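In this view, the complex is presented without one of its protein chains, the others remaining in place.
Letters A, B and C mark the chains as written, and numbering starts fresh at 1 in each.
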């Protein structure tokens, strides 16, 4: 539990000898690797790895490891290919997170409970809501709550200007923490393209359907009308193309003819909570890497 | 096992006293009810029931029960409402079934194995394939196999005429058995609107995706491209609106980034087999009733 | 949502005509039945039903319905058979519940969140803990918390006397509310036989394994040592025979060789929360009836 861990991630164009190159250098350092995962997407020609190193085994710690990995990465660049991406994260500090919410409490409550119980290591710096209703939940867990009202969803100029202003306020409240994740925990507002871009790879949404089924509004009512036998939820990175971002995690729950749309909402909430918690954990532990619109999620 | 069962199904506009009306008459007959299920769709104002009666408890058997249920049904008609639908099926005889197949063997093999093992009571009268390749499987189980070649999927007049002729042949091979179910066990040909109509409520398809996701062709390849974390299958009644018929059963299987499209095909096959077998069993046991495009499936 | 509901449950020795007897009387009253479920355990010769009646449809309401059902029940008694059990519950009032906890927060937090979000209708009157640690969670939700320290698990006289005294205090704190459910939400103390008896059919436990596997202490460590590929949880009624009470609900979660015992604990918590919430909901909605050591749980 108390081990001080360094998490190394790297992705690069695939070719022979990458693992040998990485592990050879790590072994030469004396680095003790406690977890290692590799994936080569042969179709896309792309290689991905995640390694967890016991910090105590690396003289000089994270800084030395970064120098070494920088050299390794430089040697893996391919002229004309996509650039190598790599990172060494010091896991001693829990990652900072900001949560965006609306009126639905279940995802917020679930995440805060996991933090309270010590199960999910993250530092929730703020909760931002476009309604006041969830303030007590956040404050009961000692997390600052900021209310940023949003105008209606009308598409006239005034509403649009109001939304832009509201999003600017939200962005300020978020960016001051430089969070590792901005979680749309049933936020119900569509991020602006600018924010999608600025928070790319960090903004995580929970959509209340098994995408690509029932994208858009009121998915449980769509599901009920279609008569499906399972309802689901999808945790994905937010992109400008609504509900089309790279999928991190999904799951489903069985329903039947006796379930009303409201029953499906209720059953679905349990799936949303689980899927968001699993997806967020994977993200915060650097288990997720995106390439060509799809995720690699190391278990 | 050896009990001689009569299966009563009835659906009608919902109102107070329907169950009392039915069970009162059945009790007066001395009918011993071994299974009973009820559902009222309050939104649609529609009532559905299924009852299994021990034939030995009804003097006069199925014929008398039909007279009684006819009288009950007459009393449940609502002027201007949808007509009452009811049926008394004598379960002494296994229902007749015809299977339509193409080249994929797994669903055919699975269904025939369930019949062989005595697990699924049905009388498979014929297998019709648009390719020869599955003949040995059918014949090894003593089921006649008919090869009806189909022209290409081209949309010129010649192909269309050829398909119409092929479907006419298929229809003849099917209809001579007056089957309780026509199963498209990965048949891969789109039924003509006429056959959809003629076989309404009896033609059952297995679609290799979790509908409404990935309707249409090559769903596993669509799923792979989208990077979903579960693949699924859907058993549904065939309607003229392709892949939009009432859903009987669905299920999913977990996949991950390491699965190629071919791996998804393989994992999906196991779901297809299960979903088709469950859906078909429910249909043959009169557990499925359709109203307003959605199914009630009594467990 | 706002419908005033009366929930009728009845179980009795099975014979022909029970449904007709019940529904005939309800129809004569003009009672509008919004949900109905029946089960006959032919092996045990035992019949069980649950009906939900719209209170507005019964002139005189719950009191009249109780008189009628009392008459129906009297007519279903079988000389020498097990006595008929029946009840009419007025669902206008949320049922009272007391929660017993120890140090683990996840089940308590989950249940309180469901109440907060309006998803689970119950009136949590008190939380009783044998440690102080969960007091803030209870109080943040406005629920009184009572700390009742327990002595060690030693089997000497002093410890036994201490436990008896502690249980007497707990019993007092519980019984003053006459709760419909006493939930052992990871309480970790074994109820005395007297309390098992007094709270029979109302005390509900969540056991952190898929019973009957890994009964007793540290089930996840047992599971890890055995190398199972799924871990589970079981919600059951408490009986004097530890971990052998009638099972209300169970579920499992996939684990693999990479999971340590601690990982299994974490994955298992999510199953425990779901299984307890589902089991408790079923109990509070009168969906569960016990006969011969097994439950009927109407969906």
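Just a few scattered comments:
The rule we apply is simple: a residue touches a chain if its C-beta (ideal position, glycine included) is under 8 Å from a C-beta of that chain, and two chains touch if they have at least 3 such contacts.
These numbers come from a predicted model, not from an experiment.
Residues touching the missing chain, restricted to chain B, are 1, 104-106, 109-110, 113, 116-117, 119, 137, 140-141, 256, 258, 262, 266, 269-270, 274, 277, 299 (touch as defined at the top).
The chain not displayed touches chain C at residues 39, 41, 43, 210-214, 226-230, 232, 246-247, 249-252, 256-258, 260, 293-297, 299. Looking at chain A, the residues touching the absent chain are 16-17, 19-21, 23-24, 26-28, 30-34, 36-38, 40, 42, 57.
Everything that follows uses one rule, which is that only the chains that are shown with their structure count from here on.
Same-residue interface: chain B and chain C share over half of the residue numbers found at their contact.
If you average the Cα atoms of chain A and of chain B, the two centres end up 41 Å apart.
Centres computed as Cα averages put chain B at a distance of 38 Å from chain C.
Residues of chain C in contact with two or more other chains: none.
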